[in-house]
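Only one structure is covered here, and it is reproduced in the block below.
A single protein chain has been omitted from the complex, and every remaining protein chain is retained in its original position.
Chain lettering (A, B and C) follows the sequence in which the chains are written, and residue indices restart at 1 in each chain.
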Amino acid sequence: MVVIMKPNFTPEQLQEAIQAMKAGGVQVNISKGSETTVLGAEGNAAGIDQELLEQLPGVEKVMRVTEPYKKANRKFHPDDSVIDLGGGALIGGKKLAVIAGPCSVESEAQITAVAQAVRESGACALRGGAFKPRTSPYSFQGLECEGLNLLQKAKEATGLPIVTEIMGTEYVELFEECVDVIQVGARNMQNFDLLKKLGKRTTKPILLKRGLSATIEEWLMSAEYIMAGGNQKVILCERGIRTFETFTRNTLDLSAVLAVKSLSHLPVVVDPSHACGKAWMVERMAMAAVATGADGLIIEVHNDPKNALCDGAQSLTPDQFTDVMGKLAAVAPCVGREV
Amino acid sequence: MVVIMKPNFTPEQLQEAIQAMKAGGVQVNISKGSETTVLGAEGNAAGIDQELLEQLPGVEKVMRVTEPYKKANRKFHPDDSVIDLGGGALIGGKKLAVIAGPCSVESEAQITAVAQAVRESGACALRGGAFKPRTSPYSFQGLECEGLNLLQKAKEATGLPIVTEIMGTEYVELFEECVDVIQVGARNMQNFDLLKKLGKRTTKPILLKRGLSATIEEWLMSAEYIMAGGNQKVILCERGIRTFETFTRNTLDLSAVLAVKSLSHLPVVVDPSHACGKAWMVERMAMAAVATGADGLIIEVHNDPKNALCDGAQSLTPDQFTDVMGKLAAVAPCVGREV
Amino acid sequence: MVVIMKPNFTPEQLQEAIQAMKAGGVQVNISKGSETTVLGAEGNAAGIDQELLEQLPGVEKVMRVTEPYKKANRKFHPDDSVIDLGGGALIGGKKLAVIAGPCSVESEAQITAVAQAVRESGACALRGGAFKPRTSPYSFQGLECEGLNLLQKAKEATGLPIVTEIMGTEYVELFEECVDVIQVGARNMQNFDLLKKLGKRTTKPILLKRGLSATIEEWLMSAEYIMAGGNQKVILCERGIRTFETFTRNTLDLSAVLAVKSLSHLPVVVDPSHACGKAWMVERMAMAAVATGADGLIIEVHNDPKNALCDGAQSLTPDQFTDVMGKLAAVAPCVGREV
Partner (left out) sequence: MVVIMKPNFTPEQLQEAIQAMKAGGVQVNISKGSETTVLGAEGNAAGIDQELLEQLPGVEKVMRVTEPYKKANRKFHPDDSVIDLGGGALIGGKKLAVIAGPCSVESEAQITAVAQAVRESGACALRGGAFKPRTSPYSFQGLECEGLNLLQKAKEATGLPIVTEIMGTEYVELFEECVDVIQVGARNMQNFDLLKKLGKRTTKPILLKRGLSATIEEWLMSAEYIMAGGNQKVILCERGIRTFETFTRNTLDLSAVLAVKSLSHLPVVVDPSHACGKAWMVERMAMAAVATGADGLIIEVHNDPKNALCDGAQSLTPDQFTDVMGKLAAVAPCVGREV
């Protein structure tokens, strides 16, 4: 970290700035030019409270040279993290991990049928929403606890580990008990209380979706919240960001996959279904995600998309999903992966 | 609501669309042109699940004519809502409501001194953070429950009702008991579980900050979540949106005040401190907010900004706050208000 | 400017970086810490090619301490610039400058009637589009040269200087001859060829609209292009930026007025009509603009808004405009201005 002092700083202000840096556990190197005085941190600056420093009266600007996250940082963990989802599924290794299933759990017949279909096509885990974040209080909110039961039945029938979204801290114990991978939705990416509790009270992998307008650094800082609490099993999920474009529901930021893989050791999956909001776009965007180096995909599949209670327009049929898996198998070797 | 069918829809698809509309409690008027068939809802369309309708296979486009919120909608509640904050403070009436205080509660001496100072200058309520949403897990997280105690002491000393942020559902009962106005932060604007519980389990006014990239409709839908649960006392707070501009922390959207006042009966306050992030900008942006018709302001005041633990750069001193109150008193009559 | 070197830079890379800084006309102060080596520019860094420096192989980061613009920079021109529009109208002084008129020039009767009406209500200049930037090639493109003739007739009839938009370099000579203030539209803010030619070939004030997604620094750099060419008479115009909100046509960024007034000596006007796109919002947003310290306003007025060929929905009638002028006269003294 480099701190630039204001032109007419006082000796007291200089001491304040130095103290604030030292409080973060670093040594301070002072460089006085004829016009600009610069303070350089020697040591790991992640412990420095940058916001506090920026508002000191003698400080002009603060510039990080190193990232504010430690546990999620590839610099301190050069090897890729490989996370075990259960049921033999790994994410972060050579084999591409494909998580598939419907937006919402609707019935035992529906979720079990989809689970069997996607397992046969090569999916390694089943997704399905029991608690649904909806913009309107008058929209279908999911089957809630009953949905969790149905997911477990689908797991018993297929052996696939289940991935489902948590909506608040009161469900942490329940999810720890009956879910294999706990998803944090885009709108909760900075629900810091939830992140803290997931870090301290769970041992299950957390699939952390990127917020609608979050920067990559904010996203990694949210991962850091979970990891600082004690749970190192974080899977990042790029699901599209909000832009001015309305053709797609969101804009899939595939360069984020490359960025995150360079900055962090955590695995990254891509959700082309929610990003695009149109089933016909999923195949090509999934192929592109593999080409960028994503560790996995999360794809919506429904046995009857046109009667889905939620997001049918972006769901593939099981047959379409089988085709997509075939296409992914063709692309994967181009980047040293297998399906 | 108007639904436009795809060019080659089948009779079954038409029936599906009509059914989905009727399920929302409206009658359907069918207009068949030579090229386009349009379905019009007759009655209140707020109960229709628009997302479901949009993904029906025969549907081309869905266009709302009326808004998806009811309880927050001015059409059904033409008069301005006036909300009682306690301690004689009202928001939404002729008198401008100014809420002031530090970003974070730091000590009894600090919060009490600020409370007394801002009361003397005309503030009607005290703000102060006990639980702080911070991007980094390594930043100061607030005094938490001890902070609530200190806020209560400041209330006892001054009579000012207290406004403070809630971070999760597990604190709802505590806040209902010891806080006068419960603030929901920008990052929790779509924490739907929290909104639901605040609606069902609290009687205190909720100050709902706009999300960093939220549209006005999404913001009003979050208010609707609280109101649908039973608590009608929602105060909206414009606090700046994320844009490409970096000179200010966020970009204060003052036209949102006018928009919200036309769409909803709920009172709106403006937070120029967080939006701008620079103390010297607060006075003028506060005056501009009053000119647009805001019902109140929420302003950061600290007795020692340069040593504040959080957001000192955007805090006014008590003397500066007194000056701002004088300026607001000058602008208020231009829009039929008083301070 | 401060340059941070990469951890393992070579002596050659250090020399390259120093050379690139010196080529911009500064001395270089080298600070070698045990971990970070920092180069500080001593002198005016505006001449340094920052992009070039950022891509040198040994350079980690470049951080400007001073702004990249000189002629537009308040640091080197502390006093407010006051620009003469002709006809006795000044902009940048104590008196608020209000420019008014229709979106498009439509006929002699229309433009003359509007000009007379707005002059009587206190406008100091007449706006009207002769060449119109339209998203679609099939939309009305303006009366073009005939429109310029009609504007001149309105000027003869009223004495008001005329403000109108230029669309390309081939019109520069024509505009220099027959227009009083040359407007550069938002979509041409980075049409660098046009900016250069306006700088070198005109003596008339240039009203430079902010681009739809431009940062303040980019906007000031576009002003710098004109000023570097020789024409110092640049008036900045905030006209709303593109955000995710759709209630308004754009989002008026009033904090930009404060930002620009602190960074630059150039006058700033605000266009609430184009920003909001709704006539009923203009009065309050214009009042708010005055409260922030804008030097003037540009307001759409049409004698028959509902039959306007362009942007009728955001045009005031002459009577409404008279009311707005009265409101502005009430707010202006609050910020030391007069109307």
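Everything that follows uses one rule, which is that a residue touches a chain if its C-beta (ideal position, glycine included) is under 8 Å from a C-beta of that chain, and two chains touch if they have at least 3 such contacts.
The structure displayed is predicted, hence computed values, not measured ones.
Asker: Just name the one of A:195, A:254, A:324 or A:339 that touches the chain not displayed here.
Answerer: Hidden-chain contact among the options goes to A:254.
Asker: Among A:134, A:201 or A:327, which one is in touch with the chain left out?
Answerer: Answer from the full complex: A:327 touches the omitted chain.
Asker: Please identify, in ascending order, the residues of chain C that touch the omitted chain?
Answerer: Touch set of chain C with respect to the missing chain: 46-47, 49-52, 54-57, 68-69, 133-140, 167-170, 187-188, 190-194, 196, 212-213, 218, 221, 224-225, 228-229, 242, 305-306, 308-314.
Asker: On chain A, what residues meet the omitted chain?
Answerer: Within chain A, the residues touching the omitted chain are 213-217, 241, 243-248, 251-256, 258-259, 263, 275-276, 281, 284-285, 287-293, 327, 330-331, 333-335.
Asker: Since one chain isn't shown, list which residues of chain B touch it in the complete complex.
Answerer: Chain B touches the missing chain through residues 2, 4, 27, 29, 31, 33-36, 38, 40-43, 60-61, 63, 65, 242, 244.
Assume only the chains that are shown with their structure count from here on.
Asker: What is the distance, in whole Å, between the centres of chain B and chain C, each centre taken as the mean of its C-alpha atoms?
Answerer: About 32 Å separates the centre of chain B from that of chain C.
Asker: If you average the Cα atoms of chain A and of chain C to get two centres, how far apart are those centres in Å?
Answerer: Roughly 40 Å separates the two chain centres.
Asker: Using mean CA coordinates as chain centres, what's the chain A-chain B distance in Å?
Answerer: 27
Asker: Check each residue of chain B and list the ones that touch at least two other chains.
Answerer: 213
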